[in-house]
Every structure is written in structure tokens, then in C-alpha cells.
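Pasting a structure below so you can have a look.
Apart from one protein chain that is not included, each protein chain of the complex appears where it belongs.
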Amino acid sequence: MASTTTLVGGAPRPGRARAFLLRLRSGDEIAHLITLIFASAIILITVLLVFELYRNSALSREKFGWQFLFTRTWDPVFEEFGALPFIFGTVVTSAVGLLLAVPLGVGAAIFLAELAPLRVSDALTFVIELLAAVPSVIYGLLAIFTLVPLLRNTVQPFLKQTLGFLPFFQGPIYGVGLLAAGVVLAIMIVPFIISISREVLLAVPVEQREAALALGATRWESTWKVVVPYARAGILGSIFLAMARALGETMAVTMVIGNDPRISSSLFAPGYSIAAVIANEFTEATGDLYVHALIELGLVLFILTIILNGLARLLILATQRKGTAHP
Amino acid sequence: MNGRSLWRKCVNGVMFGLTGLCTLVAVSVLFFILGYLVWNGGRAINWDFFTKLPKPVGETGGGMANAIVGSAKLLLLAALTGVPIGFMGGVYLAEFGGKTFSFLVRYATDLLNGVPSIVMGIFAYTLVVLPMKHFSTLAGGLALGVMMIPIAVRSTEEFLRTVPLSLREGALALGASKWKAIVTVVVPAALRGILTGIILDLARVAGETAPLLFTAFNNRFWSPGWDQPTASLPVMIFTYAIAPYEDWHRQAWAAGLVLLGLVLLANITARVVLSRKLSSVAG
Partner (left out) sequence: MKTLLSSPIALAVFSVLWAGSLGAAPSPPPDAVLINGAGATFPYPIYSKWFDEYHKLHPGIQINYQSIGSGGGIRQVLAGTVDFGATDGPMTDEQISKAKGKILHFPTVLGAVVPTYNIPGVNAELKFTPEALAGIFLGRITKWNDPQLTAPNPEVRLPANDIIVVHRSDGSGTTYVWTDYLSKVSEAWKTRVGKGTSVRWPKDLGGKGNEGVAGLVKQTPNSIGYMELIYAIQNKMPYGQVRNSSGNFVKAELASVTAAAAAAAKEMPDDFRVSITNAPGKAAYPIASFTWLLVPSPIQDGAKRKMIVGFLHWMLTDRQKYAEPLAYAQLPKEVVSKEMNAISEIK
């Protein structure tokens, strides 16, 4: 049988098109349609974005294939492009950022969730969340005039003297470089880690804490050995989210990373991240292959953040569903 | 056992002390940033900054009037594109959503949220700047607008969902159709939260620089209409900060202060309003 459309008022059944239009007389259907159209616009925009990225990186993808990800050269004169130095820079600066931000962030979250009285905790968290709102270019502005001289004149020489046997702290000291970018990133992502970890820790059922205390644990032991492991997945999720943010960070990084596409073992050395090279070279890339290579880099970055965000989402969801007691 | 429990008490104290230190460090960073900007920016701000145009390179003086207006125009455009799409999308997800389609919409929103801001700039460049053959406020505004969508969607959906069932059912029981109930009862109840979410979103997007680098570009003069390049606060800060001229540095601090001031004001307002709303719902 043809479609049975239920009409308001029970009028006789007309053809399909008329049926559709008649249904629209009902306000609910109109509202549904309108919001549906806007919602589809979102899907459309996303698809268009991915499509444009894919299409406009065609020359580079065809010429270099998968090798693009492993080539170290970035030579606009001889038209040889490879993503490796930028992937390296992006990953290393984010790693340094995380290495500094995670202990700081989780530590502060523990303090705010477990020790501080609720009102103090709320007030302090408010302040810390404001940090997340500071625009990236302002972090960059401050970093150039405060962090970089500090690193160049004090911190890096100190590290070179004390830990100079490690390959990470050897070589000439510029001030700008991988370490500077890593520190700036750390400051930028700490608020995310603190905010989410604190929420997750607060969500741990009070019975867990009380059980540990009843068994004779000190508050620290109860926190560290029971509460934190319980919230482990959520904390890990916040770390992944912070990582995703760090990877895409453009302005603050390009202002202090040194802008040199090289791979080196020293953190003092200048480097380059994917976002930074696109920002610097996009408006000037003469030659279609050059532009397509830059867009391909954008595609790589995009895919990296998708993967990380997906992982983060899964982990945070896992904490909300069930705590983790067993490793 | 006394020695062992003394040790454990000691560890307790030390570890919590360390965590307190972490918190102190995190909190003081914000005060350091604010303090530094107020100190350097405060000295540089003068009436000229808000009213004059930039001077030729190497000459001192001038201001960023065009950048302030440019940023305002960009934000207006961003709000006009991002807010309707985000709001309607959120309404769809909260009130009408079908199972698979909702999943697709949510997935797309998540993807959009994860797009690095520089990639958004590339998108707007290929979509708007190239066909139009100019850099324009329009392209910049659209890039920022698309960046606003995911948070607007999430905000709208979350706050719509917090509206208690009793309110909705009450409206329906009084004979309202579903859409009337939404428009006259549900949305107004959630409006404060939604608005604050949008303000936070706008504040975030106000500070974005990367998407503007190759869309709105920059402009030393006033930008007439919507189809010409325009100066904006974040791009000016970037350009001036990496240059060697002392006078430009001074102006960059001033611009940084203005930008940060606006962003923080919006954030503080939004959060205060939100927390009042939440406590009024709970209490």
C-alpha cells in the first residue's frame, strides 16, 4: 500500500507531495524541519571542510604518498616536502608541555578536590579556569618578553651546567626553541587538566574514601591509593584533551619555537610545529605543490587531533560509567 | 609501629604540601599575566590608542582604533553565523532528535570542535577568499562563526536538557503543541544558561588569531563594509610583538590589555551568572 499519512483532522489521503506539504501545516513538523535543516548544515560544513582539505592537498599526496610522513626535508626551492620535522616539533613540544603540566595539574586538582575547603576550592578553581580563557596570542606576547629571556639567561644555562650530560640539554642556547614552546604549552593546558581532574575526583563516591580511612590509611594514602586510581580514566581523559589542545596551538608556539624545521636531540634547539609552519608560510607559498604540501600538513594535524579527542572521550565516558578499581 | 606511622604522617603532610604548592603556582600564573599586562599595557594606553589609526612603520604614536572596530565587526559576523546554527542544532538534538541522525550531528560537532584553528583558516581561505578574490571581513567572520558552532550546540543542548520535565509536561498539559511549549516555556527557562554559554564562546573566539591570518588579513586603514581586509586586535598584537620597534611593543601591550580585559570580563560575568542560576535551580 502507498504510505499511510495520518493527517490532522482525518481528511482523505492525497498524493505523496501534497501529503508532505499538508503535514507542514502542523507547527511541530515545521519546527522539526527547521531545526533539522540547521543541524544538517553542521554536518554539511564538516563534510565540506574535510573534502576541501583532501582536495586541496591532492598534488602533494600524489607526489609524495605515505613517504610524506617520514621525509625530513622541507625544501621549497627544490620542491621536496616532508612532514617529519613538523610532526617532531609538534609532538616534542606537546610532550614537554604535558610532562610539566600533568604533575602540576593533577597535584593541584588533588589539593582542590581533597584538601581545600569547598568555598576556597571553588574560588581558586574559578581563577584557574579564567586562565583557560586567555587568548593564545597573549601567552605568546608574554612569553617573548618574559619567558624567553628567563630561559636564555637563567634556566637553560643552569640546566646545561647541571644536566648537561643528557643529550636534551646540550648545544647552543638561544632562548627560543623547543623548550620555550613546551613551557608555554604547559602553562596553557594546565587549567584544562586541573578543571576536569578536579571534577572527576569530586565525583568519586565518598564511601571509597571513608572505607580507606576506616582501614587506617592517612588522608594522603586514601587519596593516592584509592581515590585517584578510581578516577584514573577520567584524569587520563583530561590529559588527552589537553594534548589535543596543545597539538593545535598556533600563535604562542610560533612566537617562541624558533621556526627552524630541524630534528635535534636537544631541547634548547629551535624547531617547528605543523600549526606554526602553516601560519608562517601559507600566504606566501608560491607554487601549487608548496600550498598543497602545507594543506596536507593541516590534514595530518586534523587527523591527529581527531584520534586524540576520540580517545579522550572514551576515557572520560569510562569513568562516568564505572570506577576502576582493578588495574 | 610508631616509627612507621610517623613516617606515614610525614609523607601525608609533605605530599599535601606539594599539591598545595602546585595550586599556588597555577593560580599565581594568572595573577602574573594580569599584573604584567596591567603594568605594561596600562602605561601604554592613552586616548590615541582608541581613536587613532596606525602610523607608518618607524614612526611613533598612532593607535589601534581600526583594529578595535575590526574585531567588533568580526565578532558580530561570527555571532550571526555561529549562533543560529549552533542554537538550532542544539534545539534539534535536545528536542527532536532521531537516533541515527542525532549521532551524526553529534559526531560532526565533535569533529568541528577538534579542528585546529589554523586549519579553519585554510578552510575559509579556500572557500571564501579565493572565489571572492579578496581577503575580507566576511571570510574572517565566517571562519570564527564556524568555530563557534560546536560550543553553541553543546551549550544549548545541555541547558535545554536541564529544564525539568515537570515544566515541559505542564505546558503540554495546558494544551500547547510541542513547538509552542519549546518556544514559550523550555527555551526561556534555559535561556540564561544558553546565553552565558554563547558569551563564553564569543570571548574565546575574540582572541583567536590563526584563522584571521589569511582571511581578514590586516589593514592600516578603516575597513569599509564587509568585503575588504580588516585589522583586528589579535593580529595586531602578533604583528607588533614580533617586530623590533619599541613603540610597537608598547602598543602590543596596550592591545593585549584591552583584549584580555574584554575576554576576562565576559568570562567572569558569564560564570557568575551561571553559578547563580545553578544554585537557584538546586536550592
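All chains are identified by letter, namely A and B, in their written order; residue positions are counted from 1 within each chain.
Keep this in mind: contacts are C-beta pairs under 8 Å (C-beta built on N, C-alpha and C of every residue); 3 or more make two chains touch, one makes a residue touch a chain.
Fair warning: this is a prediction, and the values are worked out from it, not measured in the lab.
Peer 1: Hey, which of B:K73, B:R106 or B:R154 is the one touching the hidden chain?
Peer 2: B:K73
Peer 1: One chain isn't shown here. Among B:N40, B:T81, B:T156 or B:N218, which residue touches it?
Peer 2: B:N218
Peer 1: Considering the whole complex rather than only what is displayed, give the residues of chain B touching the chain that is not shown.
Peer 2: Against the missing chain, chain B presents residues 55-58, 65-66, 68-69, 72-73, 75-76, 129-130, 133-135, 188, 191-192, 195-196, 199, 217-224, 228-229, 242-245, 262, 265-266, 269-270, 273.
Peer 1: Could I get the residues of chain A that touch the absent chain, sorted low to high?
Peer 2: 73-78, 148-149, 152, 172, 174-176, 254, 258-260, 270, 272, 280-281, 283-287
FYI, only the chains that are shown with their structure count from here on.
Peer 1: At what distance in angstrom does the C-alpha mean of chain B lie from that of chain A?
Peer 2: So the centre of chain A lies 16 Å away from the centre of chain B.
Peer 1: Would you tell me which residues of chain A are touching chain B in their complex?
Peer 2: Residues in contact with chain B: 26-28, 30-32, 34-43, 45-50, 52-53, 56, 103-105, 107-108, 110-112, 115-116, 124, 126-131, 133-142, 144-146, 187, 190-191, 194, 218-221, 224, 244, 247-248, 250-251, 255, 275, 278-279, 282-283, 294-295, 298, 301-302, 305-306, 309, 313.
Peer 1: Taking the complex as given, what residues does chain B use to touch chain A?
Peer 2: Result: residues 8-9, 11-12, 15-16, 18-23, 25-27, 29-30, 33, 36-37, 84-85, 88-89, 91-93, 95-96, 101, 104-105, 108-123, 125-127, 146, 149, 153, 177-180, 182, 200, 203-204, 206-210, 213-214, 234, 237-238, 241-242, 249, 252-253, 256, 259-260, 263-264, 267-268, 271 of chain B touch chain A.
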